[in-house]
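Yeah, one chain of the complex is gone here, protein chain that is, but the others are all in their spots.
Chains here go by letter, A and B, matching the order in which they are written, and residues are numbered from 1 within each.
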Amino acid sequence: MSEIPSELKYTKSHEWVRTEDDGSLTIGITDHAQELLGDLVFVELPDVGDEMSAEDAACVVESVKAASDVYMPVNGEITAVNDALADAPETINDSPYDDGWLFKVSPSSSDQLDDLMDADSYETEIED
Amino acid sequence: MLIHEHSKPGRKGAPQAPVSKADLSDIPSNLLRQDSAALPEVSEMQAVRHYTRLSQKNFAIDTHFYPLGSCTMKYNPRACNSLAQLPGFLSQHPLTPDELNQGYLACMHELQLMLCEAMGMAAFSLAPMAGAQGEFAGIAMIDAYHKANDDDGRKEILVPDAAHGTNPATATMCGFNVREIPTLDNGDVDIDALQQAVGPQTAGLMLTNPSTLGVFERQIEKIADIVHAVGGLLYYDGANLNAILGKIRPGDMGFDVIHTNLHKTFSTPHGGGGPGSGAVGVAERLIPFLPLPLVSQDNAGYHLVKEQDAPQSIGRLSAFMGNAGVLIRAYVYMRLLGRDGMARVSEFATLNANYMMAEARRRGFELAIPDRRASHEFIITLKREASELHVTAMDFAKRLLDLGYHAPTTYFPLLVPECLLIEPTESEAKEALDGFMDALEQIRQEAESNPEVVTTAPHTLPVKRLDEVRAARQLDLAWKPEA
Partner (left out) sequence: MPFIPHTEEEISQMLEVIGIDSTEALFDEIPSHLRTSGLDGIPEGMTEMEISRLMHKRASQNTDAVCFIGAGAYEHHIPAAVWQLTTRGEYYTAYTPYQAEASQGTLQLTYEFQSMMTALTDMDVSNASLYDGASALAEAVLMAIRGNRKSKSRKVLIPRTVHPTYRKTTETIVTGQNIDLLEVDYDLAAGTVQLDALKQAATDAGGDITAVVIQQPNFFGALEDIDAITDWAHENRILVISITNPLSLAVLKPPGQWGSENTGVDIACGDGQPLGAPMSCGGPYYGFLCSTSALVRQMPGRIVGRTIDVDGKEGFVLTLQAREQHIRRSKATSNICTNQGLVVTASTIHMAILGPEGLENTAAACHANTTSLVAQLTDIDGVRYAFSSPYFHEAVLVLDQPVTAVLEALAERGILGGYDLGAEYPELGNALLVCATELRSEEDINAYQAALEAALDVETRQKEIA
């Protein structure tokens, strides 16, 4: 059974979203997603300053057998990316919710957050 | 050991090159190379021995049964190779004037005509250099056709979810959006979903028939009607032509454009990954859009069609004449077979596949589509073995290598879990098919009694399982001299 922290929000495409104290959002892929993909070998991160809408493909995570887009959960601007992943993409496998975060976003508004799933809904979603 | 590791500085004097280096002082020195390229310095014998030994680390049709689904690994007659290598063909420059190139052009013109007849199409171009380039040419022609009719709103290509990955990749390359159409459990296209999906935005549908699931699409006429009714065109992916050659023609099924894989159906060699050839055929209305070069004939002989005579052509796909030498091999093969031989191809390819499928059933393997006639290939799913015995399709594949069989295609089509897609082709004898089924049965017994021998296979090849994750994380793509 994969780990699904209760304090995070989730998308159907297996991103997790954490709201930081300053209102910015941190985004990564879930434990379930990294299990499906297997050993990650590469991450293509967005550029800081990119403005994107919800459901835009923001970056790509790649294993030997699959490459998967990671989508923006909300409209907003990329404010930081996890550069450490360039040399160590396996961090996402080892620590999907902490050291394996992908990028941070300054959201255009907070409304879209309400559309995301909570941990229980996400758990139901991936059981199907 | 790499060829570079056989190298010694100063080992030179190859008798295949001029003995000394001519003067280059007329060339400005800043445009000259200052160092020598770090290429190996070996004797001819060292090179011959090295590459002979390397070859022995390969499985090939000439050495092993190679039932790789969707790849049609049939026997490649040696006459096709030796005749394509006659000096009259090999030493011919591609820009030789047509009148001095009549022997070659005659072969190509006849090849075009034979393909038209075998596929039921109005015209063929031999330009595409591989199946994927044939697909590209086909979809580009569909695009050009709609645009020529001032029908600019057709932005969508429909692709069944069972399709080869090249189909959606091609449509994207041509600037289309891709819409997937689901497949029913019995292997047919979901007609209701197709009906819902088509509209004025539909440029065309790409279809493989028989499909990648190894069954013939029975509703093909209805599918053609639905797509044509909204003004779309029907594209035939020729990957599985070996199943129907001489029995039913894509043109008669309603297809407007088709690519053939000469390296599958017409037995040109796969060569460790190419060169292939993806000749494209079209119905009457798409003739003006065919890619160049094309070969035409008149009273004076054979000619390459000039660009000014084909103003609507989608253009060129290569610098010269596509994979000309591959085309000669396909021509020789077709002449060897003749019309009856072509029908025999599909008859015995299909006999072999259905026999193996019946044997698989008899031996207790689960079939992906048990109630249908197999085409030239069929699918076993090992999902029970995977969940109960923890031995996957990949493990079966690797263990087959130990037992002297090349593995079938694994994990394709994506719709079937833990699948083996098995295509025996017409050139395999019954004893090879039986031997392969015995091997599969042996592996299943091992999976029950001694699973480790399967999950750690292969054991008898030059290397054991390779670390693909390491290969992708610590990229080592070329040998470099030590600094």
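The definition used in the following text is that contacts are C-beta pairs under 8 Å (C-beta built on N, C-alpha and C of every residue); 3 or more make two chains touch, one makes a residue touch a chain.
Computed from a predicted model, the values in this text were never measured in an experiment.
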| item | value |
| --- | --- |
| Residue of B:91, B:299 or B:449 in touch with the missing chain, whole complex considered | B:91 |
| For subunit A, residues in touch with the removed chain | 41-42, 44, 47, 62-67, 69 |
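Please note the rule applied: only the chains that are shown with their structure count from here on.
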| item | value |
| --- | --- |
| Length of the line joining the C-alpha centres of subunit A and subunit B, rounded to whole Å | 38 |
| Touching residues (chain side subunit A, partner subunit B) in the complex | 39, 41-42, 62-64, 89-90 |
| Complex contact set, residues of subunit B against subunit A | 468-469, 471-473 |
